[in-house]
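The complex appears here minus one protein chain, its other protein chains still in place.
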Amino acid sequence: MGLSDVFTLVCVVAGAILFLAGTLGLLRFPDTLSRLHALSKADNLGLGLIVLGLLPLQASLMGGVKLVCIWLLAQLSAATATQLIAGIAARRKPQA
Amino acid sequence: MSLLFDIALVAGLIALALHVVVTRDGRGAILAFIAFGLLLGIGWARLASVDVALTEAAIGGGLTGMLLLRAHAHLAREIPPEAMSRAVPRSWLAPAIACGLVTLALGAVVLAFPQPAPSLAHQAVASLETTGLGNPVTAVLLAYRAIDTLLEKIVLILALVGVWSLSRDAAWGGASQLRPAVIPEPLVFLARVLPPFGVLIAVYQVWVGADLPGGTFQAGTILAAMALLVMLAGLRPAPQTQSKALRVMLAGGPALFVLVGFLGVAVAQGFLSYPEAIAKPLIVGIEAALTLSIAGTLALLVAGPPDRAPAP
Amino acid sequence: MTPAYAATPGGLLLVLAVMLPAAAALVMLVLGPRHTRLVALIALALGLVVALATGLQLVRSQTALIYVLGNWQPPLGIALRADGLSVMMLAVSAVVMAATGLFARELFGLDLATADGRLATSFWILLMGLWSGLNLVFVSQDLFNLYVALELLTFAAVPLVCLDGRGETMAAALRYLMFALLGSMLYLLGAGLLYGAYGTLDIRLIASASHHGPAMAIALALMIPGLLAKAALFPLHLWLPPAHAGAPAAASAVLSALVIKAPVFLILRLVADIAPPGSAAVAGQVLAVLGAASILFCSVMALRQERLKLMIAYSTVAQIGYLFIVFPLAGVGDGTAPWGTIAWTGGALQLTSHALAKAAMFMAAGIVAEAVGHDRIRDLGGFGRVLPLTATTFGLAGLSLMGIPPSGGFIAKCLLLTAAAVGGHLWLALTILVGGLLAGGYVFRVMDRALATPVEPLLLRKPIPLRLEIIPLVLAVLAVALGFLPLEPFGLLQIGRPDSALAVSP
Partner (left out) sequence: MSALALTSASLFGLCGAALVGIGLFGIVSHPDLLRRIIGFNILGAGIFLVFGAVARRGAAMGLGGDPVPQAMVITGIVVAFAATALAVALLRRLASLTGSATLDAATPATPPRSDA
């Protein structure tokens, strides 16, 4: 097992733990905004760590670029979705 | 290890499906169904069908989910709450037993499939050379069983004509109202940033689809999603359904397919056979035209019947 | 290895039969409302020519027509094949479609404001889709390709039902869609199981397999009920009366005359061509019981309807029942060749004469509704005095439904009755007789109103041009003319039977 494999293992396990924590937060936190917070943490960092860990395994540069693109696109959609949900939550709040 | 993963995946799928069917919350059922579609996409990847996985994730989870959510919102507006709650629950025991029996019989058949399994993989690969393609799934869709794909496009167009026919007489030929009353700022941002990537990915999908997983359906779905995003964000209005350019785009793919099909009668070995020397360019050309047609049809199917009178 | 199928001369006609209407639909979509009708009429004329040429080619060659699409041999590719029965279906479809097209042209032409509107334009495109799907059902040899054909039918037929845009017809269309989708899904599931067991979906290749496992039985047990839901056999008929009664008259005519025949045709192929003899015999018995129940129950229901179109729709379910009692009468599954029997000919004639008579009847009902403004049977007193040709049409078509000579229905029912008596199926003979009496009841009920002298004369809401009345009359006369055929098995129906590569005559 080379150094790069250790790196991959550590990163992916850390990413998976973050996802687990994010999911727990989604289920356990009391209100919409803090749930969103937990979720976006998992998305940002968790997915980022997993992508980072997988980078050394890529045979070609193109594969690495694609992985990074996946992360960027996921970031973009997650950020938008989070904003949208937060916006709806903020509009609903005053009435509640 | 991988079997454990499969078991967990299957358990998740069945649990989600059960939740979708038994929950009392209509919106929750739709959300669970979307999650189900995404999970199913992973299942297809586990079955080594990347082409199907892409299609399922895009259509099963994405577009169908959007369609259902829009319908749910519409019904909530149109139907008085007392009418919603009035629905009498039906007896469930007899149907449950009957459906259980169907599952058992199916399970028995699945386990009793012959061993070794019959497969057309050999023939499909052996004939690949004459098509010039590298992806056998694309070869099945565009060559061996091209008639299925062609007529399925006609099915899509009939569905669209059917959906359009549900408009009011005054609105027929007009456009659908997709733009919400209030457009959230982040959505507009997304609709500006994402489509260039989407178009790039779609072009890439059609191009590699000849040799690798991907192809016209997947690319068409991505394009449809981009078009819907742009229309939802109010950047561009939904097109008039009577627009000639739109209709040429919708009919163009299948029309080209039919023309090339009959060209085969004249210069190759019959209807829907391609001259071997130019088989691959012909197929990629048909795929490109089909992609646009599919994208337009899928997006307009989600948009629904026109509800604004056509502009003169 | 010799290929499973060898293309025959004229095989390309089968491709044309499927692709011509499909291409016409595409052209209509692009050209837009003003040219739709013209394109439709051209396509209908060409389609008639194709059907005629197919028939001539079949009679000349005396073997089934075969085409291998893209020259890809099954199991990898798909073959089209038309034997005598298929060609008969192609021809009947072409005739009914052409008549419907002419009828719709006149009917929509009555109101110039809507002649190029939503209803008419959608109708023409959907009609072409329907025709393409029908022709494919009759000629395809591949079970998945047949699934696509069934879906073409579903997606064209369902919107036709609710073209008038009323709430009731929406509900009818939705119910129809639910039944049709469930049917397609079950059919598709069965096809998947067959592929898993045989590695092919070609009907001929599956039929030639030597060993049948549990997959075959379960697949048939899924596919046949699925198709029954589409064919609206009792007790799965609930969707049909509101759907067929609610559609515009021209659409009702094709839905009732042709569309429900497609699943029946497929059941016939599954039972007679694929099922192993034991399963076929069992399936035949069950289908016959359901068919008999359909005849009796839905004839009674037809008798009790207050609306003319609903009555005709229930009569459709009853008349479809006759097609299912053919299975035991023709001895499907007992090792003999069913297509040489009089019951098989009777079934084919019933199919044809019902298609012609029912299309005529729905068109006549459409004329009445258009002229009077409603179709309540009670208030139609004396419509025969103001619309004599339409009343005649109704009466002639009724002759065929009742099975009174001279009519195609008479020959059909006479052949079936003879087969039942000879084969010792007394309960089926009794069903045929009672069904005929009940049909007489509901036809006479309408004719009685037609010829009645009303207290106040019936007023026509709008004048009905002669051309509109002539078209259904021609169909009804054709249904009657079938009654002059000889009472014996048709040679035409035996062309291309049995379907196997080995049995090709030298």
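Order of writing sets the labels: A, B and C. Residues in every chain begin at 1.
Basically, contacts are C-beta pairs under 8 Å (C-beta built on N, C-alpha and C of every residue); 3 or more make two chains touch, one makes a residue touch a chain.
None of the values given here were measured: they were computed from a predicted structure.
When the full complex is examined, the chain removed from view is found to touch B, C.
Of the options B:35, B:106, B:203 or B:288, the residue whose C-beta touches the omitted chain is B:106.
Touching residues on chain B toward the chain that is not drawn are 2-3, 6-7, 10, 13-14, 17-18, 20-21, 26, 29-30, 33, 36-37, 40, 43-44, 46-52, 55-56, 59-60, 63-64, 67-68, 70-72, 74-75, 78-80, 83-84, 86-90, 92, 95-96, 98-100, 102-104, 106-107, 110-111, 113, 117-122, 124-125, 136-137, 139-141, 144-145, 148-149, 152, 155-156, 159, 162-163, 166, 217, 294, 298, 301-302, 304-305. Take chain C: the residues that touch the chain left off the picture are 76, 144, 148, 151, 154-155, 158-159, 162, 165-168, 170-171, 173-175, 177-178, 181-182, 185, 188-189, 192-193, 195-196, 199.
Here, only the chains that are shown with their structure count from here on.
With centres taken as mean Cα positions, chain B sits 27 Å from chain A. Inter-chain spacing, taken between the CA centroids of chain A and chain C, is 57 Å.
Averaging C-alpha coordinates per chain places the centre of chain B 31 Å away from that of chain C.
Residue positions of chain A touching 2 or more other chains: none. The multi-chain contact residues of chain B, meaning those touching 2 or more other chains, do not exist; every residue touches at most one other chain. Of all the residues in chain C, the ones that touch chain B in their complex are 7, 12, 15, 18-19, 22-23, 25-27, 29-30, 32, 67-72, 75-78, 114, 117-119, 122, 125-126, 129, 132, 136, 144-145, 148-149, 151-152, 155-156, 158-159, 162-163, 165, 189, 193, 196-200, 213-215, 218-219, 221.
By the touch rule above, chain B contacts chain C in their complex via residues 105-106, 108-110, 112-114, 117-120, 123-124, 127, 143-148, 150-152, 154-155, 157-159, 161-169, 172-173, 242, 244, 247-248, 250-251, 254-255, 258, 261-262, 264-265, 268-274. The touching residues of chain A, when paired with chain B in their complex, are 73, 76-77, 79-80, 83-84, 87.
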